[in-house]
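Missing here is one protein chain; the remaining ones are kept as they sit in the complex.
Coming up: chain A.
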Amino acid sequence: MSLQICDLHARIADREILRGISLEIRLGQTHAIMGPNGSGKSTLAKVISGHPDYEVTQGSVLLDGVPLLEREPDERARMGVFLAFQYPCEIPGVSIANFLRAAAQARLPEGESLSVTDFYQKLYREMDALGMQRNFSSRPLNAGFSGGEKKRAEILQMAMLRPRYGILDETDSGLDIDALKVVANGVNRLRGPEVGFLIITHYQRLLDYITPDFVHVMVEGRIVQSGGPELALELERHGYGSLEERYGSSKLSPLAETGTQG
């Protein structure tokens, strides 16, 4: 059982951003992706979850063996893909509680309806664990939330919806040290043999709390290096400079021939 990304190429507005990504996240594993700004990390997350702006030109994504790319985004989500957005958008007029109720209801079989008491019990339990005030649940989703509050709300949603594969796009950015621990703890509580994680981050700091099994480096739409947790430490020390020098331009990259030229 895995989320299997195979030679994935994708573009936006005629610009090729992903240029042959292959990566397999097995259930129980946590992978981290690091890489310079603009290298395509968020693009990868959005392509997996089905954002309509991106066009996949080559490759495949299988979720536990089922092809994902021809499915609608909501279907993919119900199959178990969750994306904690780098920039969660504000949904004015829709409270966290009502939003999550709709999402939970959508996961029930046709004709079954959500038990409201169970739902709220679960919601309050998760909010308590994330150190969120309960009355937060009646606030419009993300509207006027601080950066850190938005990130916490993303983790709350993930905890409520229990995905099989969770993709966290820079969930650590904008968090203070305490919030970082709370959020990391929230993720760690969800880790287990039935869940796989892909964690996108710029900082080793997060990986101190959520220890990944694998670390990958993305440069210019490709994974140019993979390793264990020690790779993140090494990047922290030396930066992406040498990697970018080596792989930064598609023309110079040893993998260039396999990529489609945008």
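In this section, a residue touches a chain if its C-beta (ideal position, glycine included) is under 8 Å from a C-beta of that chain, and two chains touch if they have at least 3 such contacts; residues count from 1.
The criterion applied here is as follows: contacts and distances are computed from a predicted model.
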{"item": "Name under which UniProt lists the unshown chain, selected from \"Sarcosine oxidase subunit delta\", \"Carbon monoxide dehydrogenase small chain\", \"FeS cluster assembly protein SufD\" or \"NADH-quinone oxidoreductase subunit F\"", "value": "\"FeS cluster assembly protein SufD\""}
{"item": "From A:Gln86, A:Gln157 or A:Thr171, residue that would touch the chain that is not displayed", "value": "A:Gln157"}
{"item": "Residue of A:Leu83, A:Leu130, A:Ala159 or A:Leu180 in touch with the missing chain, whole complex considered", "value": "A:Leu83"}
{"item": "Absent-chain contact - pick from A:Leu27, A:Leu62 or A:Ala103", "value": "A:Ala103"}
{"item": "Residue numbers in chain A that touch the chain omitted from display", "value": "49-52, 72-74, 77-78, 81-83, 85, 88-94, 98-100, 102-103, 105-107, 140, 157, 161"}
